[in-house]
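The other protein chains are all here in position, but one chain of the complex has been omitted.
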Amino acid sequence: MIALSQKQRRVFSQIALTAAAWSVAFIIFFPILWMVLTSFKTELEAFATPPSLFFSPTLENYQEVFGRSDYMHYAWNSVVISMGATLLGMLLAVPAAYAMAFYETKRTQSTLLWMLSTKMLPPVGVLVPIYLLFKESGLLDTRTGLILIYTLINLPIMVWMIYTYFKEIPKDILEACRMDGATLGQEISRVLLPMCKGGLASTVLLSLILCWNEAFWSLNLTAANAAPLTALIASYSSPEGLFWAKLSAVSTLACAPILIFGWISQKQLVRGLSFGAVK
Amino acid sequence: MTFKTTFSALTLGLTASLMTHAATTVTIGTVNNGDMIRMQKLSQAFEAQHPDIRLEWVVLEENVLRQRLTTDIATQGGQFDVMTIGMYEAPIWGEKGWLTPMTDLPADYDLNDVFPAVRNGLSAKGTLYALPFYGESSMTFYRKDLFDAAGLSMPRQPTWSQMMTFARTLHKPDQGQYGICLRGKAGWGENMALMTTIANTFGARWFDEQWKPEFTGPEWTEAVKFYVDLLGQYGPPGASSNGFNENLALFNSGKCAMWVDATVAGSFVSDASQSKVAGKVGFALAPKQVTDKGAGWLWAWALAVPVSSDAKDAATTFVTWATSKAYSDLVAEKYGIANVPPGTRQSTYDNPEYMKAAPFAAMTLEAMSKANPKDKTLKPAPYVGVQFAAIPEFQAIASQVGKLIAGALAGSMPVERALQSAQNITLREMKRARYYASR
Partner (left out) sequence: MTIQSCDLNASVVPMPVSNENSAASAHSKAQRVARWLVSPSVLVLLLWMIVPLSMTIYFSVLQYSLLYPGEHPFVGLENYEFFLTDEGFSAGMSNTLILVGAVLAITVVLGVAISVLINTPFPGRGIVRVMLISPFFIMPTVSALVWKNLLMHPVSGVFAWLAQVMGMEPVDWFAQYPLSAIILIVAWQWLPFAILLLMTAMQSLDKEQVEAAKLDGAGGWAIFRHITLPHLARPIAVVVMIETIFLLSVFAEIFTTTGGGPGYETTNLAYLIYSQALLQFDVGMASAGGLIAVVLANIVAFFLVRLIGKSLTEKH
């Protein structure tokens, strides 16, 4: 046996580590990769066994999708609805979290937990009541309606996240500010927001992701006007005939914006998405 | 900047619903089948003819669409001006007064040209509530090349027992060739459509004259056992999650020797651009067993205008156009005559050009004319519909029964237990819906 020197051993373990990390990442990323690859195949290739790894890429699926549906219309709805719901949610969640974190009362804990438990109400159980409400108030198939619903769905989690970030700020710093006669506005803008930038940013990110991907209300409360990308997917899943490649193309199109957005902002997410769990 | 755009978008969203367009907007909810997608593409011609009508499309997968439309029509939501519905919904919704009657159709529409069985299926108490877009029955597809090679011959209407023998001979899983492909995916419009036609030929029925289910009776037991044996032994792997589409894909890639399914598949399996087996496919009637009653189903996708629509006239104009002879001519011109929506008009089948271009047409016509929703079981039955019972409860009951049959097929429960559960569920639902007067 050849005795490995310390250095050799370190190099060896470095290589092993790199290989292991890359293979795990590849396995986890594979479904997405495969979806994108399939979107460039013809329908017959997409269904072929064994799967064709080498093929001449075609854009026909994308042409078909763009020809058949107004992708930009759906994408724009997704953007508006996700951003609207996130903005509205932040406007409601930040003050609530502020009050809960810095003026804690006996009931704060239970309010918070109660808020979280509303998240567990299965949406399908209240579909008909909501549908009737929306019909009466003319919110059916409007972006406003979806913005309202999404805000309400995500509010508990947003309040909770921001609450945990606020909790991390040493109370003494705030007290010091108040002693100095800082107004509430100054307190928020000069202390809270800078200190919790990361946390607030990741709350925004999480809300955007959840809104973008929501597929129950968006399907059931919209028709032609306000339908976001999740509804576009539903028009390509399992129609008659071969559909794998077209489905992959439309899925790629629907996920690409949020995926790229997520990639760009992942550093932020990694830093901020701690839920107060990391000291 | 973000705030500003979002805010203006918000207000935009608010006002969008209040804005009225100069042109009447017709919102069409439709299913994402090939023929409907073709209709969407061709509708530009309609908009050109009617500049005052603007069409908006909501194209959804069948299950999603059905739940979407039912919620909307039952709550009078008024989101859709044209709804794509089937032979199951049309009479039920029509009778409830949710759909606009299709009366005063233009003379050149030639309503008498539409198959009577299809017309009746879309009517309630003699009033027509939806216009058929395409119709289908079921039939047997088989691979002529494989049959020839094995020295077999397919009768004009085989029996299910013969199908079993054929499947056994042609089942070669090691070569990626399976004896028979059938629907196994749970759903009242999926496995239960086929299962009900099989059960019909075995002499079974959904309900007796007192609306009592008969799942634990000998006919159903035998039929389900047969189906599970046939598909379990000689079907492709994963049969319990295969619906129409999955089977079509399997058949088109040459993996099935036989397939019993909707007649509309005829044009797909014969289309060389999507089928490896185009030209090698033979057609026969759907198999019979102790009776040939109810062997092939009857279904039509139709367009209806809900009463809650605020653009009924424009919507009716569109529906009339999309189901007219002129529309068929337009399809023939743009996509070839074999792609004309099948199964609705006698004139389509009187056209020798079509009969020549569509090898499946003759068999489709025969299957369509044999299917009779009012007389489809050996013993009398109180309901209308070959592969379904046109009562509001059926959808829910058959969905659950479908899951149980799929469970039996997947081997997660024995056939007897599945049928016992099916019996209990059906009794429960019917009792809940007050079918059995306890007075």
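Each chain gets a letter, A and B, in the order it is written, and its residues are counted from 1.
Quick note on the criterion: contacts are C-beta pairs under 8 Å (C-beta built on N, C-alpha and C of every residue); 3 or more make two chains touch, one makes a residue touch a chain.
Treat the numbers as computed from the prediction; the structure is a model and nothing was measured.
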Subject >> For chain A, the residues touching the chain missing from this view >> reply: 14, 17-18, 20-22, 24-26, 28-29, 31-32, 34-35, 38, 46-51, 92-93, 95-96, 98-100, 102-103, 105, 109, 111-113, 115-130, 132-133, 151-152, 155-157, 159, 164, 167, 170, 172-182, 184, 186-187, 190-191, 194-195, 209, 212-213, 215-216, 229-230, 233-234, 237, 244, 247-248, 251, 254-255, 258-259, 261-263, 266, 269-271, 273-279
Original post:
Residues of chain B in contact with the chain that isn't shown?
Top reply: 67, 70-71, 74-75, 92, 96, 176, 185-187, 236-241, 249-250, 253, 255, 392-393, 395-396, 399-400, 402-404, 406-413, 418, 421, 424-425, 428-429, 432-433
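By definition in this document, only the chains that are shown with their structure count from here on.
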Original post:
Where the CA atoms of chain A average out and where those of chain B average out, how many Å apart are those spots?
Top reply: 37
**OP:** Using the touch rule from the top, collect the residues of chain B that touch chain A in their complex.
**Re:** 2-3, 5-6, 9-10, 12-14, 16-18, 27, 29, 31-34, 37, 40-41, 56-62, 64, 67-68, 71, 75-80, 176, 243-245, 248-249, 252-253, 264, 268, 274, 276
**OP:** Enumerate the contact residues on chain A facing chain B in the complex.
**Re:** 43-44, 47-49, 67-69, 80, 83-84, 87, 127-128, 131-132, 135, 138-144, 147, 219-220, 223-227, 231, 234-243
